[in-house]
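Heads up, one of the protein chains got dropped from this complex, but the rest are sitting where they should.
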Amino acid sequence: MKKYMGNKLAILLFVLPALAIFITFDFVPIIQVFAYSFTDWNGLTTPNFTGLKNYIDLFTDRVFATSNRNQIIFAIVITVYQMLFATIFAITISDKKMKGRKFLRVAYFIPVILSVTVVCQLWSAILSGEGLLNKIFEVAGSDFKQNWLGDRYKAIYVIAFVNAWQWMGYQFALIVAGIKSIPSDYYEAARIDGCSNVKAHMKITIPLLAETYKFCLIISLTGGIKAFTEMNILTGGGPNKSTFTLTYMMYNAAFKKSDYGYGLAAASVMVLECMLVMLVINFIFRDKDQKKEEEKARRKRNA
Amino acid sequence: MKKKILSSLMCMTLAASSLIGCGNAASTETPAQTDTPAAETTTEETKAEDTKTADTASDTASGDKVTLSIYTQYADDDTKVPYDYAVEQLKEAYPNVELNLIVQAQDDGQTLKTLAATGQLPDIYQASTDIINTFRESNQIMVLNDVAKSTGFLDKLYDANKDLAYAEDGNIYAFPFSGQEYVLWYYNKALFKDNGLEVPQTYDDLLKCIETFKAKDITPLALFGQEGWNTAAAYDVIATRYAAGGIKALDEGSAKVSDEGYVKAAKKLEELVAAGLFQNDATTTNYDQASEKFLSGQAAMFINGQWYIEDATKALGDDVDWMFYPAEDAASYEAGKSAFSGGGSASGFAVNPDSANAALAAEVAEFITEKYCEAKVMYRHNPLVAIDTGKEPDSEYPAMMKKLSDTLPSITSTTKFTWGLTNSTFNDAIQSESQGLVSGQFTADEFVQDIEDTMD
Partner (left out) sequence: MHNEGKKPVLHYIFVVFCWIYAAFSLYPLIWMLFYSFKTNQEIFVTNPFGFPWPLHYENYITAWTKYNVPLYFVNSLLVSIGTVAITIFCALLFSYATSRMVWKLRTFTRLFLGLGMFIPVQAIMIPVVKIVQGFGLMGTRWSLIFPYIAINLAFACMVYYGFFKGIPMELEEAACMDGANIYQTFFMIIEPLVRPATVTLVIYIFLNAWNEFILANVVVGSIPALKTLPLGVLFFQGEFTTDWGGMGATMVIASFPAIIVYSIFSEQVESAMTIGGAVKG
């Protein structure tokens, strides 16, 4: 069996196409990004090596701290929102007794289909000074009118919500697909044991979908770290760069200031942050067999 | 059943690759305007190659079709009308030249810079000051000194606009079509009259207007603060009341933001924002939102360039006018009447020196520039173009334009629009910091401090 699953030729054939495309069109450019981040380059002329200068400038940039703060807020908001609602809705529509579940399944996915531009235009209409939301508060006689997207500290939460709202549907679809692939006899068994529906899901669905959840966590968190488009459309990074992220810093430096090297330093830091998050998540979610192997190794060492 | 998905996947791949293969045929260095069949396109490519060897403009008159790619804006009347007019005129003057329009994206030059970095620059492109300065370092913008002379462009250029043609190093890199431009403070005459208000001359007057309008639920001044240039202009119209150089002097380094006048201006803007001069969500308002507010009478004032005269007159007729910027007191108001915000910028149609038909492209670029100016005068009623076109507008100039023309001779100083600034670090800083002031959440002290820090 070990030999069967360790078929060298098969592994090579399976891995090669993906790896070749990835290395050529993604990895080589990433290496170049790192290399150029140590230079003074405007995108056109020959770059001059400037050592760590871009990075030193970056770490002392006022906007760097703001960007990181925004990314953390963004990542947390979208992770909590998406995973919570995606799980709830996925479990709901997987219940065959739920009426209209086919319709609901399509409905929850609709925002994913639309382009980000459409979704952002809609929300900027809802959230603007005289937008729908403030009008509702007005009619309700509440004083809670806000400058939703123009607030120096709070706007980022609102932008994160818009992103979370749009992409929730995708995690929802993944979890639905995951639930579908769980054999129904697992649930039968749970029912016979007298588990309630919710309890059955807590005990079966969520643990069995650990990998899917791990993946959802990674896309949410890294999605927050590399956020850009929503800010670009909804606030333009403003007011005064208070809704910037590292990707936005990169865009601003590279294209508005023709300081490509500096922009790529910001991008490099962002990529490193994403990698760190992925490694941490991978460590926390280590496979059970992996843990067992580690355990074995430890025992061997002790013996 | 199990085989089905694999086989269908294979089919998809095959089908896709055979279809995509068609794309190869459509590939061409000088693509035609329409989707031409493959064969035709290929011949065109070889023709383009031929002209490359000939390389002089006169040779191309022999009847070979040449396609030049041009990167410019083509969306609203202000950009479409001149382009369509130029293309029409080009057909007569250069029957062998065809243009392949690449519509410019609103992306801070991202597309153009990437095209340049990857050697795909179009033959002719619309270049801003920033683009000119970046591309001339890498020799991706053609020096047009000789062409400007031989085509008579320099003779037609108004004296006041001479500086717009030359870059910092004294060369001509782009044919400008816009002349000197000005930031105008527009106001709705009817709204002022209905509320018994005079046109404000001092900031105290202005504060009174703000109070009255706010009580009536009218936005005093609709700003489109999502665009940094508009907030920078809002700061500049105040700064020029204290220091005539405005943001231009800061850009050139002949003044510092910590100088008294600039600090005062920042404090004044802070005060006006706190009083409610702008709408609450000014920093997330885009141009069309703010403009519609003003044109529909929901806002009393508006800050925009003189190019807006045409649209404003169309919508509001006699109810709209522009005013001299208010100032600290009556004396400085009078004195400041000759100092305007805004100004020309070195920008216009530039040519890719690596183009296969560079010489011809340069001539065509000059031709198009002239035609743009003509169209702007004739159909857009904007006489503030770069060159003397000798054309008359198809109807009378709007009243606001006449008033501006009468004022022009007395204007002694102008500043810059942000796209005319040469220091990109300062440009970035002034746009975002002024936006901070407009939001009411950043103080004047922060404004001064941050710009000071950035400039070091």
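Residue numbering begins at 1 within each chain, and the chains themselves are lettered A and B in the order written.
Please note the rule applied: a residue touches a chain if its C-beta (ideal position, glycine included) is under 8 Å from a C-beta of that chain, and two chains touch if they have at least 3 such contacts.
Bear in mind that the values here come from a model prediction, so they are computed numbers and not experimental data.
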Kindly state which of the options B:79, B:96, B:145 or B:407 is in contact with the chain not pictured.
B:79
The one residue from A:110, A:189, A:202 or A:280 touching the chain left out of view is A:110
Touching the absent chain: which residues on chain A qualify?
1-2, 4-8, 10-11, 13-15, 17-19, 21-22, 24-30, 32-33, 43, 85, 89, 92, 95, 97-98, 100, 102-119, 121-122, 125, 131-132, 169-170, 173-174, 176-178, 180-181, 183-185, 191, 194, 196-198, 208-209, 211-212, 214-215, 218-219, 222, 225-226, 228, 247, 250-251, 254, 260, 263-264, 267, 270-271, 274-275, 278-279, 282, 287
Which chain B residues touch the hidden chain?
1-3, 5-6, 9, 12-13, 15-17, 19-20, 23-24, 26-29, 31-36, 41, 69, 71, 73-76, 78-79, 100, 102-107, 110-111, 114-115, 117-120, 122, 286-289, 291-293, 295-296, 298, 307
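Heads up, the rule we're going with is that only the chains that are shown with their structure count from here on.
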Where on chain B is chain A touching in the complex?
107-110, 113-114, 116-117, 130, 134-135, 137-138, 140, 225-228, 279-285, 289, 424-425, 427-428, 432-433, 435-436, 438-439, 441-442, 450, 453
Spell out the part of chain A that touches chain B in their complex, as residue ranges.
42-45, 62, 124, 128-129, 147-152, 234-242, 251-252, 254-259
